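Our next item is chain A:
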Amino acid sequence: MNHFESELELLKADFVKQWEAVHLQLKSAMRALSSMNKDTAKEILSQEVKINELDLKIEKNCENIIALYNPVAIDLRFILSVIKINSSLERAGDIAARVAKFVIKSGDDFYSDLITKTNALVMFEEACELLKDTLVAFQNNDSQKAREIFKRDEYINEINKTAFLNVIDSIKENPEEIEKYLKMLSLVRRIEKAGDISKNIAEEIIFYLEAKVLRHKGK
Partner candidate 1 sequence: MKTINENKLAISKRRSQNIAFFLLGFLGYFIVAILLVILSFIVIKGFSVISWDFITKMPEEGMTKGGIYPAIIGTLYLVAGSMLFAFPIGVLAAIYMNEYVKDGFVKKFIKQMTNNLSGIPSIVFGLFGMSLFVNKLGFGDSILAGSLTLGLLVLPIVIRTTEEALKAVEDTFRQASLGLGASKWQTTRRVVLPIAFPNIITGLILSVGRVSGETAPILFTVAAYFLPKLPTSIFDQAMALPYHLYVISTSGTNIEESRPIAYGTALVLVLIVLITNLLANALRKFFGKKVKMN
Partner candidate 2 sequence: MQKLESRHINVHYGTTQALKDINIGIDANTVTALIGPSGCGKSTYLRLFNRMNDLIDGIKIEGQIFVDGKDIYEKGTNVDSLRKNTGMVFQKPNPFPKTIFENVAYGLRVNGITDQKFIEERVETSIQQVVLWDEVKDKLKKSAFELSGGQQQRLCIARALAIQPSIILMDEPTSALDPISTAKIEELIHELKTKYTIVIVTHNMQQAARVSDHTAFFYLGELVEFGITKEIFTNPKREKTQNYITGRFG
């Protein structure tokens, strides 16, 4: 293995570590949400610092590799996707932190009901699975698996839509709790965003493997 390749390996190791850490954060956030456990939520916030640090490190390494090794072809696409996926992961980490903050601020029975009603946990579970599967697709160079992510994200979007309607109905029934409902709605939105992030990551994986740009193309 030459110098360049060992640099790439180091970068890849950090990158996979970050990916796994973010997946873990989302999972913890889901558990914290399901049991409204504030300790787990606090733990998530302290982990968030580490994720931000690694995010910067990976970005810096990508910059160095481009400057020093002038990567081309598949190497260049790899670096470009690392940069993009890395920032997606950081955003996914942010979502976990936001959920944790939500749990800390507003953990009470009112929300537990609502969470069950909106299927938020089902959504969350699926979003976590998607992120895990993007990692599997990346590690196995499996663009087929990456493509499956798109369909599964639509499922999340479906749940999101029904959740939205559910919440609207609830507001109509119980207009004086509108603030709480809106907070719930934005939480559901965030979880849905986590699914979108996995979809973006899947697009980057396909670009890296097949050199095809899938974004901004009509379906």
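Candidates were picked such that all candidates are chains of the complex that A comes from, given by their letters.
Some notes on this structure:
The rule we apply is simple: a contact is a pair of C-beta atoms (placed from the backbone, for glycine too) under 8 Å apart; a residue touches a chain by one contact, two chains touch by 3 or more; residues count from 1.
Computed from a predicted structure; not experimentally measured.
The candidate touching chain A in this complex, chosen from 1 or 2, is 2.
If you check the complex, the residues on chain A that touch candidate 2 are 2, 4-5, 70-77, 211.
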